[in-house]
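My structure is below; once you've seen it, I'll send some questions.
A single protein chain has been removed from this complex, and every other one stays in its place.
Now for chain A:
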Amino acid sequence: MKILAGICLMLALMLPAQADQKLVMARSHAKAQHVMDVLKETLPEYGYSVAHVQRCDGGMAEFHYKSDFYRVVFFGKLEEVRRILADHPEMSPYLPLKIAVIAENDETVLAAMDPRALGAFFPDDKKLQLQFARWYNDIQAMLDEMRQLKKK
């Protein structure tokens, strides 16, 4: 199992992204609130804690700007965050990680920054490159799960 996980990680490092964009995105046929609920349950299954949820739509509504459901979920692993910030305080703006959950009528778009895009800033740091690939794999896998959700 470990070998298979290692091979998957190696492939993630070797294979170029299909698109040149630096975002990981998915569409779910389920409504945003349901996706949000399932995502919050899914994150711990991958070992992450939900740090907090930012209600962008709520903030805008307070100022009379109309918006659909729009949330940003912050998540991370404490030990990872501490280990990385000890060596790289310049990584602090990117931690915890986040996924935006955006309603599009009765469906939902999920978007996250592709952590591998940060690799360009640290070309010689193999450990960080590996970490970025791990995060990418996890985000991609979680978004794939959201994509599989049935209309609800």
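Here is the rule we go by: a contact is a pair of C-beta atoms (placed from the backbone, for glycine too) under 8 Å apart; a residue touches a chain by one contact, two chains touch by 3 or more; residues count from 1.
Convention: contacts and distances are computed from a predicted model.
A chain of the complex is left out here; the name its UniProt entry carries, from "C-type cytochrome", "Monovalent cation/H+ antiporter subunit B", "Carbon-monoxide dehydrogenase small chain" or "Peptide/nickel transport system permease protein", is "C-type cytochrome". Taking the whole complex into account, chain A touches the unshown chain at residues 4, 7, 11, 15-23, 25-27, 29, 49-52, 54, 56, 59-60, 62-63, 65-68, 70-72, 74, 76-78, 81-82, 85, 89-96, 98-100, 102, 104, 107, 109, 111-114, 117-118, 120-122, 147.
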